[in-house]
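Written out below as structure tokens is the structure these notes cover.
For this depiction, one protein chain was excluded, whereas all remaining protein chains were kept in their positions.
Then we have chain A:
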Amino acid sequence: MKKTIYIFSDGELHRKDNTLCFEKEKEKRYIPIEDTGEIMAFGEININKRLLEFLSQKEILLHYFNHYGYYMGTFYPREHLNSGFMILKQAEHYMDQTLRLKIAIEYIRGGGKNIRQVLKYYQGRGRYVGDKLEAIEKLLLDIDQQQDIPSLMAVEGNIRSWYYKGFDDIICDTNFVFEERSRRPPKNFLNTLISFGNSIMYSICLSEIYKTHLDPRIGYLHATNFRRFSLNLDVSEIFKPILIDRTIFSLLARKMITAKDFDRDANGVLLKEKGKKCFIHALEEKLKTTINHRDLGRPVSYRRLIRLELYKLEKHLMGEKTYTPFIARW
């Protein structure tokens, strides 16, 4: 599987000898281009058009994050899997309210059930999350009855607020209390971690969408607008609890990220570079782990699972097989 390159250092990334070369003062580091799937740039890197051309040719996405680690944008090369048919199908399912709702419901169901699974795991380990689990269980039954997207979003919001209430019981660390979800900028340590993880999750999903015929601009749960990609936000909904939140829990339980890894700024709380690297390291490990896929009958990595999810959506749009979200069983 092609690798993701994370660049934290400042320097120049350029094309050299038909491969990538990252140059920081006096040090050169060659990156095998054929083994690179995407690049995430956190540091201040200089690039030129020659490099962008090269990345386009090799179909590599370049995601860039600003000084605070917020997702800023993506260099999205020319579509190499063009399919007018798929775009029309995607649009058709977006324009028709009932068709759109059908897909949106599946995303919420997938996300909700995975949330339940995460809580169940911690219940099994003796954490007191029973009441939250019960409330979520009830809300899950409501999903099917929703008649429009806003009310569906409301149910999702309720599930999430119950879920987040369980965070304190799971983490049991006074440094990492949840309080409330705050974003842009996050107000406490835990929110900072969640935001950082989510923005990486969104860009990973975008990279996977690029490898399919789907157009990331047409999402179903999240409205299509003039500003940003939305299909990746939809797909992330399913994987956020099992990939990001679980990574956060295990990092905190093992004290791999502590209060020392954060900086308090006038604008909120920031994760320091060491913390970011630690987080990414753990997430990469997670994405690489394989699980046995019941339908395919062979081991599949979490990363591949995201792509399979998109293939299922393609099949649904083409009317071959109805979409059912991935639900973790453990």
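Note that in this section a contact is a pair of C-beta atoms (placed from the backbone, for glycine too) under 8 Å apart; a residue touches a chain by one contact, two chains touch by 3 or more; residues count from 1.
Going forward, contacts and distances are computed from a predicted model.
**Q** Tell me the UniProt protein name of the chain this structure doesn't show, selecting from "Sarcosine oxidase subunit beta", "Quinol-cytochrome c reductase iron-sulfur subunit", "Peptidase" or "CRISPR-associated endoribonuclease Cas2".
**A** For the chain missing from the view, the UniProt record says "CRISPR-associated endoribonuclease Cas2".
**Q** In the complete complex, which positions of chain A touch the hidden chain?
**A** Residues 1, 3-9, 17-19, 22, 29-35, 277, 280-281, 284 of chain A touch the chain that is not shown.
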